[in-house]
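Shown here: the complex without one of its protein chains, the others still in place.
Labels run A and B following the written order; every chain starts at residue 1.
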Amino acid sequence: MTANPQLNRSGELTHLLSIEGLPAPILWQILDTARSFVNVGEREVKKVPLLRGKSVFNLFFEASTRTRTTFEIAAKRLSADVINLNIATSSQNKGERLLDTVDNLAAMNADMFVVRHAQSGAAHFIANHVAPNIHVINAGDGRHEHPTQGLLDVFTIRHYKHDFSSLRVAIVGDVLHSRVARSQIHALSILGCPEIRAIGPSTLLPRDIGALGVHVYHDMHAGLKDVDVVTMLRLQNERMQGPLLPSPQEFFKNYGLTPEKLAVARPDAIVLHPGPMNRGIEIDSSVADGKQSVILPQVTFGIAVRMAVMSIVAGN
Amino acid sequence: MKILIHGGRVIDPASELDRVEDLCIADGKVVALGSRPEGFRPEREINAAGMVVCPGLVDLAARLREPGYEHMATLESEMHAAVAGGVTSLACLPDTDPPLDEPGLVEMLKHRARQLNQARVYPLGALTQGLRGERLTEMTELTEAGCIAFTQADAPLVDTAVLMSALQYASTFGYRVWLRAQDHFLGRNGVAHDGQIATRLGLPGIPVAAETIAISTIVQLMREADARVHLCRLSSAAGVAMVREARAHGLNLTCDIGIHHLHLCEMDIGYYDSNCHLTPPLRAQRDREALSAALLDGTIDAVCSDHTPVDEDAKQLPFAESDAGATGLELLLPLALKWGEQSGIPLARSLARITSEPARILGIDAGTLAVGQAADLCLFDPARYWRVDAASLKSMGKNTPFFRWELRGRVCFTLVDGQVVYEL
Partner (left out) sequence: MTARIALPDAEALVRDLGRQIAPSVQPTTALIGIHTGGVWIAERLHRELGLDLALGTLDVSFYRDDFEQRGLRSQVRPSTIPFEVDGRDLILIDDVLYTGRTIRAAMNELFDYGRPASIRLAALIDRGGRELPIAAQFVGARIEVDANRNIELKRGEDGRLSLVLNEDTQAAGH
């Protein structure tokens, strides 16, 4: 249990399962490599031959067209063969089936699994099971982590802010159920960001979130004051009304990002959102489409970051 | 069969006996301690030099998995595991399929266990039919069939009116009720202690309040119903404090903890080790320390294995989807010894928590070692290390957080009714 399951014996990244536990040099390597891939994406031919002949399996136990597509594009731009498998969890028998699926694909000489699963720890579980020549990338496990999203968030922040050492970052909304928030918090901490704030109602903030080194705010005006970066989290439909929140309208009133609330942040603050957005619930359209929004660049950078991660793990 | 056990260090926790003595057994009973009776001619002699000779262990909670879960474990395999762990009496839980809610099922179980002729099995009957928490079971019939107490195991009893009348009805006849303290609503989706590990790993949490609310409810209803209750598998410092207070107020409340909770805490989950997926969840370090202190001072009466064999298919899953529980019958002794050594207490005191104290809670005549008593004995080598692995465990369940650990304290002989039922 003591060994970090993402690193091989030489301390190199062999799976990407979580941001937590990654040494800073590996994070910087991913970000630097991704910068080179951004340039590749702007070329006439957007492909490099690094993963030629490799088979990447997108193993999605939870449907997500958007995330799957970005991984697919990333793998194809690295010249890998991509096989998409959407395995609805409901059709999966408990027990052997998950490992059977994995074993079957491994027998087809898979080189890499990109795993999305509704259960926290699923990617760790699969990485523990596969042969050492197979690499596993976590594309979101339950409410645990979504490491490539966290990486593309910090890539975007670095692109606009250049340096983390004096940044204030606010993460707003449903932190409790958000794998995006966890990954971003860890990435920012490792890269030396001095102040990370989580803003939301107590029902949507995890207990002991202070253990992650985060300052908690319940009020948007106090929490957004003088921040350089605002990350809005997606609120899932099923949580908008019920025991956690009374209504999406009331959530928007308290925590929706409007131009007025954004005005208390630094004038050059940027706004991030992992998508897909709920306009009028967590973010006002005028902010989403406004000049401080970097939501679309996030998507572009996301492909470069995933290319960087895939090529680094495949080489180790 | 006349047996002479010579040269062993005989420990009886109840009488605080602890010295090297010979022990003579005849007709299933201990007939002499120390000097050999006139004309005693043993048919077998056991050289127990270097070994501890103590009462057979009494385990308050073991799942034998029959009927219904034979793919996980069988009565035969688990009864063998019990004696391999030095356990000579055990209480088995009613959460089988079907649950133990009918006298016929209990009689069948008792009958089969008797045929195996190993440890003594004391079934706990279901408190409500089908463990559904709605209708009471026929407790008198079940008692006559062999049930020694009634419990919901880990099944919820949401309706407090049912709980109150269950306590009233049981107390009318002097039946014991054993309850797990966990609020159904706060605990239903959780798989780990609602603390920093659950936050970091993104696992749904079970707050301590789930336990304290349930204890509070049970304590209030005990007063109303003038009942006595045994609380099973306490997990938190706050829970311990409530039990201590209730007992100070004179309530007839006893409690136990699972052996794993004495040694492990939430940190041990590591990177989603499903062997650490337990019920109740492993809590914070300070909770673990409070449980250990309370077991020392007697607030917690006994420690049990909470033996739950789970097969690979049900454990080899992402943490939250895996079945909770750990195999424990064979780890109870070494882990209790480890706790005693770490706490710096005499061997007799740590053995009391797995022999005489649980026997008192069960209300059975066991867990002690004296002339005239049934010779249910455990002979173990306290200095001998053994490795926990698939080959060394007799239980069909190989699921344990201590897998591949070296533990100290190895059972060498187990005797039930004066017969050697296990020999290393």
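The criterion applied here is as follows: a contact is a pair of C-beta atoms (placed from the backbone, for glycine too) under 8 Å apart; a residue touches a chain by one contact, two chains touch by 3 or more.
Predicted model, so just to flag it, every value in this text is computed and none were measured.
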Quiz item: Omitted chain: which shown chains does it touch?
Solution: A
Quiz item: Which listed residue (A:Asp32, A:Asp103, A:Asp163 or A:Glu260) would be found touching the missing chain in the intact complex?
Solution: A:Asp32
Self-check item: Missing-partner contacts on chain A, residue numbers
Solution: 12, 25, 29, 32-33, 35-36, 38-40, 43-45, 47-50, 311-312, 314-316
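We take it that only the chains that are shown with their structure count from here on.
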Quiz item: If you average the CA atoms of chain A and of chain B, how many Å lie between those two points?
Solution: 44
Quiz item: Along chain B, where are the residues that touch chain A in the complex?
Solution: 194-196, 198-203, 205, 207, 268, 270-273, 313-314, 316-321
Self-check item: chain B partner contacts - residues on chain A that touch it in the complex
Solution: 1-2, 5, 20, 94-96, 98-99, 117, 119-122, 124-125, 128-129, 141-145, 179, 182, 206-209, 211-212
